[in-house]
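As you look at this complex, bear in mind that one protein chain is not there, while each of the others sits in place.
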Amino acid sequence: MSTPASSSTLGPRGGALAMASGERPRRSAATWLAILFFAGALLFGGIALALGDVFYLRLATEALIFGGLALSVDLLLGRVGLLPLGQALFFGLGAYVSALVLKNWSDSFWLALGVTLAFSAVAGLIGGLIAIRAKGVYFALISFGLAQVLSKVVYNTRELGASDGIIGVPSANIMWGVNSATPSGFFLVVLAFIGALYLVLRYLMDTPVGRQLDAIRTNEHRVSFLGEDPWRYKLGAFVAAACIAGCSGALYPMLRGFVSPELMFFQVSGNAVINVIVGGTGTLIGPLYGSAILTGLRSVVGSFTTHHHIVIGVLFVLVVILMPRGLIGYATPALQRWLDARRNQKENR
Amino acid sequence: MSNAMEWLQFVLAPQMINGLSIGVAVVLMALGLTIIFGLLDVINMAHGEFYAIGAYLAVALLATGMSFWWALVLTPLLMAVLGFVTERGLIQRVFHSKDRHTLTLLLTFGVAVVLEDALKIAFGANPLRLEAPISGATEMLGLFFPNYRLFVMLFGGALIAGVWLLVFRTSLGAIVRAAAYDRNMSASLGVPVQLVYAGTFAFGVALAGIAGVLLAPIYSVFPTMGKDFVLIAFSVVIIGGMGSIKGALLAGLLLTQVQSISSLYISPVWSDPLLFGIMVLVLMWRPQGLFGKLGSA
Partner (left out) sequence: MNPILSVKGISVQFGALKAVQDVSFEAQPGKITAVIGPNGAGKSSLFNLISGAIRPSSGSVRFDGEDVTGRAPHQLLRYGLSRSFQITNLFFELPVRENLRLAAQFLEQGRGLFRPLARSQTAAARVDELLEQFDLRNKADELAGYLSHGEQRRLEIAVSLASRPRMLLLDEPTQGMSHGDTRETESLIRGLSHNHGLSILLVEHDVDLVMQLSDFVVVMHQGQKLAEGTPAQVRANPAVQAAYFGEKL
């Protein structure tokens, strides 16, 4: 009871935390894996551009956008320890707000994003006040229920296009003539956006605020005896996650030119959770990998059959049973061991 | 005065009877869910899918020419086997991990995704109809009640009473409750805990399956029926108190009554939000629900 008999199967390991406390200035495995991801994405973009491809660039952009949603899930699941089964609510809301701004107000990328941010913060605050009181399965169900309910409301609201959603959303103007209609240009913009999100989150994890979230995940009860009110931190994390999901969603209509209630459906929330678990809960870069790989997989399998859900579902069940820490969750310590072994070799020369 | 009586007789009462027939099935499903949680401490997110599988199984069995009554008996037996296999094959693999709660939630969630798509593959995405085995209506108090719904109420009620007796009045039930209360102690007293776990999960799944069969002639049968129903099942269990049989019974009947009566005044689109709102309020005011855990019923 007082020993971690098998140290937690989800979330970052204590050893990695000790290392991340700034004692060693050399690059850790986690950093290398992140560099690999973004470098790989840039390489992909370069090749696609050279080949004049549009489809795969747009698919990759979509994977990144859902990667943002996955990041918001990971913030709650991997860091605070809350499982959100309805995060698509904020993603979809962000998409709708962005679509409405672009269609009816101005085609400015920044305005759409700004309005979405404000809206998501308010929505996150309201949702958080309802959901944060609950823990574990109750939180998951409230999150699930909120998304179910609100998506039904949107589905039945004629002003929002009902089941058809909003179509004919113009492309967004970013700056210097770059707009979201250019596949390669927008891919780079979204990559930069997600990269910035990742960096901010990664930075936060080594600040007192971020560590407090880890403490809440590990032993919430004790936290208040150390002088902090866990409720405030959980609410803050929830609002932040809502904003991240919302702003990621805002990019969707810029890419596809439409929004529909499906963006709020459980399918999207469920996929996000799957992306996080397969990629590696708590690693932040894992969810991005997961989103990239699984979006690609869904597309590939989907071109063969409409039943790609069962394939992903089976894969997910296998991951939960056999490798619950996810791809990056296992790759990081393995890579770290290899790096340490190499450093020892160099130092012993 | 007579207007109120008429309203009561022709408007309210039929809705309440309808609500009761649905309520009985909801209670059966909620009982399965709450028993699984009460004993195994597992949140079965696939419970809705087992309900759907029950309905589809009945459709399939009827298509082979079997009568509804045989299907009604056979389906829960087959579901129990499915439940047993699921528990032993999948749930046990993450059961002993430190993150058991999150992992079983995720696992059953994954199983739900797989099962839903499996149903779509096997039966197609279109809704199927199941003919009610009893047709016609009986006249009571000046109103006509569909015979099938009366049957559902009676049969379901008998089944609920049976579950209650099984859990609280038999030694088998006592063993299960003991294992829920203190697993290690029960094991050291010779209770085959692994078997009890798998059997209980199977039992819960069978209950969901029966609910599916019973409601199939009333609602149509379609692949997402599980997901739609799972929210109301969880709402009932949460409001009643996770692990409480009494709670599942009361909350199930109450909520379905609220649903039926409210459908008189508000559009059906709002019935889910209403139930969900009630669930959230109960969670905020009294997180443990109306009653406690299985150990103390």
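Couple of notes before you dig in:
Letters A and B name the chains as they come in the text, with residue numbers starting at 1 for each one.
Just so we're on the same page, contacts are C-beta pairs under 8 Å (C-beta built on N, C-alpha and C of every residue); 3 or more make two chains touch, one makes a residue touch a chain.
Here the structure is a predicted model, which is why all the values come from computation and not from measurement.
With respect to the full assembly, the chain omitted from this view is in touch with A. Here the missing chain is touched by one residue of A:164, A:229 or A:340, and it is A:229. Considering the whole complex, the residue from A:108, A:218, A:267 or A:299 that touches the absent chain is A:218. Note on the undisplayed chain: of the listed residues A:164, A:206 or A:340, the one touching it is A:206. Looking at chain A, the residues touching the absent chain are 2-4, 7-8, 11, 14-15, 17-18, 21-22, 203-204, 206-209, 211-212, 214-215, 218-219, 221-229.
Please note the rule applied: only the chains that are shown with their structure count from here on.
Taking the mean of the C-alpha atoms as each chain's centre, chain A and chain B sit 34 Å apart. Across the complex, chain A meets chain B through its residues 4-10, 77, 81, 83, 85, 130, 133-134, 136-138, 140-142, 144-146, 148-149, 152-153, 156, 266, 270, 273-274, 277, 307, 309-310, 312-314, 316-317, 320-321, 324. Across the interface of their complex, chain A is touched by residues 43, 90, 93-94, 97-99, 101-103, 105-107, 109-111, 113-114, 116-118, 120-121, 227, 231, 234-235, 238, 269, 272-273, 276, 279-280, 283-284, 287 of chain B.
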